[in-house]
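Dropping a structure here in structure tokens format, bear with me for questions.
Shown here: the complex without one of its protein chains, the others still in place.
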Amino acid sequence: MTSLDIAFLATGAITVAAALLAVTTRHLVHSALWLVLALGGLAGCYLVLGAELVALVQVLVYVGAVVVLVIFAMMLTRAPIGPSPDHSTSRLHRLLAAVLGAGVTALLLAVLLPLGGEVVARTPVSTTGIAEDIFGTWVWPFEALSLLLLIALIGAFAVSRLTRPAGEVRR
Amino acid sequence: MIHPALPYAVAAALIGIGTYGILARRNAVLVLIGVELVLGGAGLLLVTAGALGGDRWSSGNVLTLFVITIAAAEVVLALAVIVAVFRARGHIDITAPADPGANGGGS
């Protein structure tokens, strides 16, 4: 048990706990807030693993942008305030979902745990090195991503215009 | 020095929890939260793999950045779709029966 192990245990525990709460809470808005905590915890995990840049981007993009968008969407779709059982599916369905989620976890653990038995030293990655690699080796995927973002932007505009006439909004 | 088993376990747990979130929620926005958790788990796996050495082009870190970017784009579009669906149907409940007339399918 190294110090890093302990640090990771802490952040990992927070992440998993927050994630669990995010998918089980009966409050719609709480779900988003728990997501903030889970993603923040994930950023902590990145830090522990020595990936400072990724951790910062995670905080910036996810916590700063994505979660805000999610909350906006909740508001735009008239999310009710307060606990409601309507946010989750039926009991049987949830049981099935839990079995499937556990199955996924078990499958991944069965694959991954045999690989992570012994203690290894983490390889520090410098931000400079990442920058050189992004604008060297990965420059074309990077440019393609910029295009993807542009397309997503235009797509969002286009989709938001695909609305029916006002008379048909409520049925 | 670190045990890679710990981040692996966390990643596996996040992906499993995300799957549960996707399957157990009725509200489309909450389904999206499940998707974000799955993506986070995947990112953690990548970063872990990068931190364990043998990473020639910083691909663990760079690909995680890319995944985050793509996730952002995906969220934008997904939320746009959700809002559009809400405007069209008045709800975003994914357990509601599909509307055969709305997409032209069926007869």
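Every chain is named by a letter (A and B) in the order it is written, and numbering of its residues begins at 1.
By our rule, contacts are C-beta pairs under 8 Å (C-beta built on N, C-alpha and C of every residue); 3 or more make two chains touch, one makes a residue touch a chain.
By our rule, contacts and distances are computed from a predicted model.
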{"item": "Name per UniProt, for the chain absent here [options: \"NADH dehydrogenase subunit\", \"Cytochrome P450\", \"YVTN family beta-propeller repeat protein\" or \"ABC transporter ATP-binding protein\"]", "value": "\"NADH dehydrogenase subunit\""}
{"item": "Contact partner of the left-out chain, one of B:T19, B:T48 or B:T69", "value": "B:T19"}
{"item": "Missing-chain contacts mapped onto subunit A", "value": "89, 93, 96-97, 100, 103-104, 107, 110-111"}
{"item": "Hidden partner interface residues of subunit B, rising order", "value": "19, 22-23, 26, 31, 94-98, 100, 105-107"}
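As a convention for this text, only the chains that are shown with their structure count from here on.
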{"item": "Parts of subunit A lying in touch with subunit B, wherever the complex brings them together", "value": "2, 4-5, 8-9, 12, 15-16, 19-20, 22-24, 28, 31-32, 35, 38-39, 42, 45-46, 48-51, 53-54, 57-58, 61-62, 65-66, 69-70, 72-74, 76-79, 86-89, 93-94, 96-98, 100-106, 108-109, 112-113, 115-123, 125, 129-130, 133-134, 137-138, 141-142, 145, 148-149, 151-153, 155-157, 159-160, 162-164, 168-171"}
{"item": "In the complex, subunit B residues that touch subunit A", "value": "1-30, 32-34, 36-37, 40, 43-45, 47-48, 50-55, 57-62, 64-66, 68-77, 79-84, 86-90, 92, 95"}
